[in-house]
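Mind looking over this structure? Questions follow.
Entry: chain A
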Amino acid sequence: MSEHYLLQMKNVTKSYYGTTVLKDINLDLKAGEIHAIVGENGAGKSTLMNILFGMPVIHSTGGYQGEILIEGQPAQITSPQQAMSSGIGMVHQEFMLIPNYSITENIKLNRETLKHSFLSRFFGRNLKTLDFKSMHADARKALDTLDIGIEEYTRVAGLPVGYMQFTEIAREIDKTNIKVLVFDEPTAVLAESEAANLLAAMKKLAARGIAILFITHRLDEVMEIADNITVLRDGRLVATRPKEATSVYELAELMVGRKVEKMTRRTDQVSSGNIVLSIKDLSVRMPGEVVSGLNLEVRRGEILGIGGLAGQGKVGVANGIMGLYPSSGTVLVNGEKLPLNNPRESIKRGLAFLSEDRRGVGLLLDSSIEMNIVISSLQNQGRFIRRFGPFSQLNSKEIRGYALKMIKELDIRCTGPTQIVRRLSGGNQQKVCIARALTLNPDILFVSEPTRGIDVGAKRLVLETLVRLNEQGMTIIMTSSELAELRSVCDRIAIVTGGTVAGILSPDDSDVNFGLLMAGQKAGKELSA
Partner candidate 1 sequence: MLKRSLVVLMVMVLLASLAAGCGKQAAPTPQQPEKPKEEWKIGIMSSTVTQNEEEFRKAAEMQQKYGADRILHTTYPDKFMQEQETTITNMLEMASTPGVKAIVMVQAVPGAVAAVDKVRELFPDILFILGSPQEDPNVIAKKGDIVLNTDDLGRGYQIAEHAKAMGAETLVHYSFPRHMSIEFLAKRRALMKERAEQLGIRFVDEDAPDPTSDAGVPGTQQFIMEDVPRKIAQYGKNTAVFGTNCAMQEPLIRQAVANGGIFPVQCCPSPYHALPAALAISVPADKKGNVPWMLEQIKEKVAQAGATGRVATWPVPVNMMFIEAGVEYAIAWINGETNGRNDKAKLKQIMEKIAGGAVNLTEYTGTDNYYLYLSDHYIF
Partner candidate 2 sequence: MKADTGLETSRKVQIDYWQSVSGFLTNNMVTIMFVALSMAGLYISGMNSTLYINDIISRVSRNSFLVLSLIIPVIAGMGLNFSIVLGAMAAQAAVIFVTHWGVAGFPGILLCVALATPMAMALGYLTGKLFNKTKGQEMISGLIMGFFFAGIYWFIFLQLVGGIIPMDNEVLVLSSGVGIRTTVDLTGGLKYGLDHLYRLPLTTVMIIAGCLGIAYQVYRFVKAAGDSFRNIRFIFGFACMVAVIVWALMIRASGSMVSNIRVPVATWLAIAGLCLFITFFLKTKLGHDMRTVGQDRHVAAVAGIPVDRIRIIAIMMSMVLASWGHIIFLQNMGAFSTYGSHESIGIYAVAAILIGGASVTRATIGQALLGVFLFHTLFIVAPSAGRQLFGDAQVGEYFRVFVAFGVIGVTLAMHAWKRRLQSKLPAVAKAEKE
C-alpha cells in the first residue's frame, strides 16, 4: 500500500437475471482527486454508481460480487443510508429534489435539525419539531461555500436547472462527513455557462479534500477538470488514464471502440435560397422558455441553428410554431400565413418537429416502434391505411414493411418492429422520433436538442442523418444548447436571448462574438453572481 486510497473497488461484478452488466471493475480514488468515468449509454456507469450508493435496485436483484474498501476497510453498502453514513454523497442525474420545498428543506432533507417539543418528551425523537433557524443557517453556509447568492428560503419549483443542481451539491457538502462525492452526468441538463460554473465548483470542492467521481459524456469537460479518467465499455473497464497521458480523440475511441473522426462541415453552402419560413413578432407562452416578439427568416435548404442559454426562449420557437404552446404573431410558410396554435395545420404545411422532450411529447412509450413511426403520417396524410367508404383499417402489411425499412436505414437497435418503445435506449428512441418525422416528408424540420442524453456514437449518427436529409433538400431548424454541435452542422446560427433574436452569426464567427450575444444582457451577471 504505497498510497492511501479513500475508496477502492475490487473486481466488482454485477449481473441482472443472468446477464452480466458489469465485470471485474477496479477503481482507486484518492482524497482531493477528480476521477472521471466515461462511457457510452449502457456501458455500466449508472450500475456502478448504484452499487456504490447501495440503491435498492441492486439488492433486490441479488447484490453484486467483489469488494468495496472505504479508507482501506471492507464495506458492504446495502442501502443509501449506509452509503451516506460511510461518507459517500451523490448528485443525481435526475434531480432528487422536492419542488414544493424550499432550498433549505431540500438541503436538509432527512437530516433536519430538531428541537424538543411538548410531545417529543413522551413520544421520542419522531415528534421533535424542526428547527428552521439553524437549518437556514446551515443551508446558507453550504450555499456560500459554492458562491451561490440565492436566498435559502426560495421554493425550488421554478428555479432554473442550474440552481437546482447547486442545491443538490449544497446538500451533499452540508453533510459533515462527506468524503466521496459522485456526480452523475451533472452537465447534461445545463447550458454551457452553467456547466462552467459547476466545473469551477467541483474544483473548489476537490481542493477541500473531497474525492470526486464524475460521470459524463462530455469529453471536453473531462479533459478540463479530471485528474484521472476511467473508460467503461459494455460493462468492462477498458482503460484508466491520467489526464496528461490522453486526449479527447483517444478517449472517444476507447469509448466507442472504433475510430472517430471529427464531424465534417458541409461544403455546399446555401447562401441565397428563397425565404421558406418567415417569423414575425412571434410570442410563445412556454413556461421557462418564453418567446416575446421574435423575428426570424429561414432560407430554403439551409440548416439554421438556434442557440442561447437555457431559459432564454430558444426552445420556445419551435414549440410555438408547431402549436404546442399558446403563441401569437405571424408565421409565413412559403409565403402563406400559418394558423397558429393548431398542430394539425402546422403538420399539413409540411412542418415536422423532433421535440426536446422525447419521452413526454416525442413518443408513445407503450406502443410499438412501427406505430410510433407511422402514426403522424397516418393521421395527417392518410398513408398506411385502407379505406372502405367511411370506414378505414390499418394497412398492417405496408406498415410492417415500411417500419422494417426505417429500422434498417436508421440502424434502430431493437428486437423487432413490434417492440415497445419504452424498452429502447435513449439513442434508439431518438432514431424512432427521426423516423417518424421523416415519414411525414416535411419541407421544414424542426429539431430540438437532438443529441441530449444520447451517447457519442448515436449522437454522431443523428447529426449525420440530419446533414444527409439537408443535402436531399430539407430545410432544418435545429435548436441546441451545445454550441459546438450547432457550429459543426449549421449554415447560420441565431442566438436567442430574452425571448428575441439577439443576433445571427456564421458558424465560423469567433467564440467571443457568440459569448457576447449569449451573455448580452443581465443573464451573464446573474449567473456569475
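Picked so that all candidates are chains of the complex that A comes from, given by their letters.
Rule of thumb we're sticking to: contacts are C-beta pairs under 8 Å (C-beta built on N, C-alpha and C of every residue); 3 or more make two chains touch, one makes a residue touch a chain; residues count from 1.
If you're wondering where the values come from, they're calculated on a predicted model, not measured in any experiment.
For chain A, the touching candidate in this complex is 2, chosen from 1 or 2.
Interface residues of chain A facing candidate 2 in the complex, by the touch rule stated above, are 55-56, 79-81, 84, 90, 92, 96-101, 105, 109-110, 112, 114, 117-120, 125-130.
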